[in-house]
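A single protein chain has been removed from this complex, and every other one stays in its place.
By written order: A, B, C and D. Residues from 1 in each chain.
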Amino acid sequence: MTVNYSLDAATASAWAVIVVIFKWKGSLWKLIWREALGWTILMAVLYSVYVYGLKGTEHEQYYKTLFDLTKDVPMDGTLMFLISYMIFNCLTRWLETFRCLGWPENVALMFKQHFNKEAFTRHEQKLINQTVARYLTVFYILLFRDVSSDVRDMFPTFDDMADSGILTPDEVHVLKSSRLDRHSPHYWIPIDWIVTLIRTRYEPTHLINKHGQRVRNRKMGIMTEMEYLKFINELNKLRGKLGDVLSYDWVPLPLALFQSLTIFCYGVLIVNCFQMQARIITSNTSGLSEMFVECMSTLPLSMIHLAYLRISQVIVNPFGRDDDDFETQYLIDRHIQVLNEILCPEETKKRR
Amino acid sequence: MTVNYSLDAATASAWAVIVVIFKWKGSLWKLIWREALGWTILMAVLYSVYVYGLKGTEHEQYYKTLFDLTKDVPMDGTLMFLISYMIFNCLTRWLETFRCLGWPENVALMFKQHFNKEAFTRHEQKLINQTVARYLTVFYILLFRDVSSDVRDMFPTFDDMADSGILTPDEVHVLKSSRLDRHSPHYWIPIDWIVTLIRTRYEPTHLINKHGQRVRNRKMGIMTEMEYLKFINELNKLRGKLGDVLSYDWVPLPLALFQSLTIFCYGVLIVNCFQMQARIITSNTSGLSEMFVECMSTLPLSMIHLAYLRISQVIVNPFGRDDDDFETQYLIDRHIQVLNEILCPEETKKRR
Amino acid sequence: MTVNYSLDAATASAWAVIVVIFKWKGSLWKLIWREALGWTILMAVLYSVYVYGLKGTEHEQYYKTLFDLTKDVPMDGTLMFLISYMIFNCLTRWLETFRCLGWPENVALMFKQHFNKEAFTRHEQKLINQTVARYLTVFYILLFRDVSSDVRDMFPTFDDMADSGILTPDEVHVLKSSRLDRHSPHYWIPIDWIVTLIRTRYEPTHLINKHGQRVRNRKMGIMTEMEYLKFINELNKLRGKLGDVLSYDWVPLPLALFQSLTIFCYGVLIVNCFQMQARIITSNTSGLSEMFVECMSTLPLSMIHLAYLRISQVIVNPFGRDDDDFETQYLIDRHIQVLNEILCPEETKKRR
Amino acid sequence: MTVNYSLDAATASAWAVIVVIFKWKGSLWKLIWREALGWTILMAVLYSVYVYGLKGTEHEQYYKTLFDLTKDVPMDGTLMFLISYMIFNCLTRWLETFRCLGWPENVALMFKQHFNKEAFTRHEQKLINQTVARYLTVFYILLFRDVSSDVRDMFPTFDDMADSGILTPDEVHVLKSSRLDRHSPHYWIPIDWIVTLIRTRYEPTHLINKHGQRVRNRKMGIMTEMEYLKFINELNKLRGKLGDVLSYDWVPLPLALFQSLTIFCYGVLIVNCFQMQARIITSNTSGLSEMFVECMSTLPLSMIHLAYLRISQVIVNPFGRDDDDFETQYLIDRHIQVLNEILCPEETKKRR
Partner (left out) sequence: MTVNYSLDAATASAWAVIVVIFKWKGSLWKLIWREALGWTILMAVLYSVYVYGLKGTEHEQYYKTLFDLTKDVPMDGTLMFLISYMIFNCLTRWLETFRCLGWPENVALMFKQHFNKEAFTRHEQKLINQTVARYLTVFYILLFRDVSSDVRDMFPTFDDMADSGILTPDEVHVLKSSRLDRHSPHYWIPIDWIVTLIRTRYEPTHLINKHGQRVRNRKMGIMTEMEYLKFINELNKLRGKLGDVLSYDWVPLPLALFQSLTIFCYGVLIVNCFQMQARIITSNTSGLSEMFVECMSTLPLSMIHLAYLRISQVIVNPFGRDDDDFETQYLIDRHIQVLNEILCPEETKKRR
């Protein structure tokens, strides 16, 4: 799950800022140290080649031409604008995706609130509650399998879900016999099961008797008609929300946008590399100390470029294994725990 | 349908970035290779004309004036800002359009959940379910015909829809006898048919007997009153959502905006072309190697301009045949499949 | 109505781009040709005055001072940012206004779906349907009269609406006897009439008999209680949406913003004009060909400024007579047609 | 209320633009003439001091140093960006606040639609309608007192509201005896009164008779149960919306943001002032005519800065007495008029 530094940043004191800056997990440092190192080495090598290999030879002129040409390429401001704009757009998508992740509490609580206990025996009650909790879990797993490779690795086939006790063999059979395309989403099927489960136990207020007449039903069902409709409504809302997660996953930012940004960014880094050398050379004192100073003054800007590019790469798909991505496995564990707490409280207590 | 690189970009490793950059379908490369080639050739030709034709002659001065004048035109930053702003605005529209595309699952599932099977024979049930599925399909086709030339090519007239079994001749007749303007949207008519289908089978709780008195109805209909109202509500929501797709298609970004951006962008490319030549000439070493170096350093920036312009052209209307456009044909096939799976499960199994 | 180029721009081919660029209606060209011509002439005149009148005289120095001073005014980037930001804000408003324009289909279809035909004779049915369609039309006309001068010209007074058969004299009398301020919106009055029309025909489930007792009502009304409430709800939603159109019209962007932008923009054009002359003069070859070249290189940028300013002027109020404004007259015709098609299908067929 | 120029700007002709630019009320000119004059005088004084006091003396050098230093401060682009960004953010807040202002029509119309006239005598009907209209008015006044100093001046205490006949002495007593903090909002209390008014006249469908049994109620109340719930719902929605107005008023943009922008802006004006003088002096012809020209060329930019700063000051709180602020007094008058028209039509006619 995303790295949380809210508590540290709650009050804007100097100490809080320092603590936040030197976090490691999900941090700037962890993201860019490899690339920053790589660029520094590349720059050092290029500069050494020039100083020890080319300087004073007849080829020096060709290398210097590179400096002249790169000097006029005015890319920094534009790049910064582009990348930061892109990042904040990705961020918006990322937050919207998160908000679509819809917690199961609402549905579970509503089921508990509307469930008419008096129409069932104690054992039946427990069974129904457990089944609803199980179906909601299956619903989340089927959905996350479509967007997160982590969850797909956990449950590569429906049989694996049966093995871990989340599905019964019968349900696996139903899922398999569905004639949907293998790549079509199956996540709405458990929702359909929940509705069927309630519908078969739900007693309408009127029935047709053997004379074909409509008569008032004397039995009490799992819910009243109004409660049934409200619950269905809540269930459909949850389904709709999580269907939007699939949409976000299915329709990413255009590929060409991502590509052009990446290429542009690396291009700027190369240009920067030559511009820096040009500045050292033109300042006429090409000592080592100077190179160090120059590196120090250029590195921050290059690092910012790199950092922003890396951040955009991390948040472009929030369902991977980056530090800032959503931990789908944790989410599933959490949902199982909360569903059990709400729907099967005795069960959970016993188990521990 | 839009090109999906979500899985590749899930985790931000170096390898993932390389894989994503070198995708072809829907990529930067596919979008701009033609124009990039064209511009390179144009630049080479112009430069050759200068070096081999004008240099040293009395006309050289005129050509050089061009360089002087273009040198002072400070367009890059502004252009970048304009284009990227435009792109993200188009992108927002594009995503909103996608979100308006409303899946039929909600309506189909709700129909299944509310459908009272006991009021009909097995055959009647099947027929009603099939008809509802068919009407929803017709609804999508009629809508997509108005926005996508692909679907219009598939079904140029209502008769073509009858030929492929989606409409009965009677229904074609009704559609044709509608006195709506040929360009007015007809998409809401099948929705009306579904309501009529249910309404004629829906039994109100009270009737007027032959004495003019209001009495309780003893027959049970297709749905209860509350369920009927909720279903109508869901149906109207779907209609509203897809009506918004028409609105988005009907009210594009102002034409003048699109035009000015395109012209501005090509103008900058031409200016860039002369500015580059000016830089080569003023660096006083007009060799071929230099020209190569110069091209390499200018090309990225020009390519970014081109790429962004092309991306904006692709996403300005999401219902065309570009790689990133919505595949309406695929959507229709998918909706037919899902509707059949939900409403006519036996049917689908038999057919295979 | 807004100029539609969606179909042309569906697929991003070279041909599509060219076709779109050379459209006339609602285009850049139509918007700016007058002003572009004006500026070109102004520039030519000023330059001629300088070349043929001032050059070489003692006043030349004063004129040249102008060049020196304008050279340092760094306005372009900022201006571009301001205008494009303003445009996209106007555009957002414009689209939101469009989305508020609320189609009458939803209400008409819902009325049709809920209308209980068995409670009325065939003639009564027709009359009620016609009246509802008529009231909805009046509702739209009263609303558009408040925002669009076109519609106000069509129906300057309520009597004109009676003349064209949209209002009966009685209804005109009611509208006139309303004690609302002349400038207050009357658009909600026809909505009230529709509710009254239904309410008087709507039979509640319980009545008070002559003994003051509450008894079950034996007559069947126009709608059941639930349907009545849903319909009222839909009607109020439509009213709310179109009330928002009035709000948007009533609260424009602050006047000072619009003024400062316009003045700033013309200021930049004047500065540009002198800057261009300065560049020609300082390049020391003040021939005619040079002036042509210079014009060519400056014009695009100035044209973009002009174009953006003009676009912002066009979309700042979407209810005028510009090519990109909403055609309220067309909308009214369209609503009448659709309402007739839905509510009075026999009528429309006969009439043709 | 905000200055409306919609009608003038409906069609983008040259004339319309000129008319809009030369409006006075709420205009740029009215906003900045004082400050613009001040700055011009300040500049003239400073320059005169230099030309007539310092020039040629030994202190000239110190003054010139100021020019050198300010010349390098590159503030303009950034400032423009900051201010325009801030303005559009304020503008968004301003529009959202306006949209929260919630008209009372919806509630009043709904009350009229649901009100069951047959359960009351003619006099009772009138009384109930009047009271509901009065309570809604009180609701608006209590709310506006918390945000607008204008309305607080009109009704500084509850007694003043009783004096103008909007509250009865009893109601004033209830308001006063409320133990809420003096600064806590009281606006929801009249809403509570409306609910109580209806609730006491609302007859539930079932009652408990003296034997403790639940029996069907034979009296008809003010509304049916469904209508009562819908009305309560609408009422709560209005309350929620106007509660948001308080939230917007309570949580302004951070003070530091507003302060830093203001200081930054005045700082730039001072820097500009010196930069302009520097340019005049360095152009070596310090005549009066030159100063005039220079002023003319710098003023627009400074004026834009000023204008934008002033606009942001005007719209940062929309409940003041600026030309563009919401006229709360007008709104209250308008609401009283509309509520009377809807709920007490006979009354209003008689009174005139």
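Here is the rule we go by: a contact is a pair of C-beta atoms (placed from the backbone, for glycine too) under 8 Å apart; a residue touches a chain by one contact, two chains touch by 3 or more.
The structure presented is a predicted model; accordingly, all values stated were derived computationally and were not measured.
Visitor: Just to confirm, in the complete assembly, which displayed chains does the hidden chain contact?
Guide: A, D
Visitor: Would you indicate which residue among D:L95, D:I191 or D:I304 is in contact with the undisplayed chain?
Guide: Considering the complete complex, D:I191 is the one touching the chain left out.
Visitor: Among D:T57, D:S164 or D:N236, choose the residue that contacts the chain missing from this document, as touch is defined above.
Guide: D:N236
Visitor: Just the residue numbers, please: which parts of chain D touch the chain that's not shown?
Guide: Looking at chain D, the ones touching the missing chain are residues 31, 34, 61-62, 65-66, 68-70, 72-75, 77-78, 81-82, 85, 89, 147-149, 177-181, 184, 188, 191-192, 195, 199, 204-208, 212-215, 225-226, 229, 232-233, 236, 239-240, 243-244, 247, 249-260, 262-264, 267, 271, 310, 313-314, 316-317, 319-322, 325.
Visitor: Which positions on chain A touch the chain that was left off?
Guide: The list for chain A reads 1-7, 9-12, 14, 16-17, 20-21, 23, 26-29, 31, 76-77, 80-81, 84-85, 87-88, 91, 95, 98-99, 103, 105-106, 109-110, 112-113, 116, 118-119, 216-220, 224, 226-227, 230, 279, 283, 285, 289-290, 293-294, 297-298, 300-301, 303-304, 307-308, 310-311, 314-315, 324, 334, 337-338, 341-342, 345, 348-349, 352.
The rule we apply is simple: only the chains that are shown with their structure count from here on.
Visitor: Which chains does chain A share as contact partners with chain C?
Guide: Per touch definition, common to chain A and chain C: B.
Visitor: Provide the C-alpha centroid distance between chain C and chain D, rounded to the nearest whole angstrom.
Guide: Each chain reduced to its C-alpha mean, chain C and chain D end up 25 Å apart.
Visitor: So which stretches of chain B touch two or more other chains?
Guide: Residues 31, 77, 81, 85, 226, 310, 314 of chain B touch two or more partner chains.
Visitor: How is the touch graph of the chains shaped: line, ring, star, complete or other?
Guide: line
Visitor: Pairwise, which chains touch?
Guide: By the stated definition, chains touch in these pairs: A-B, B-C, C-D.
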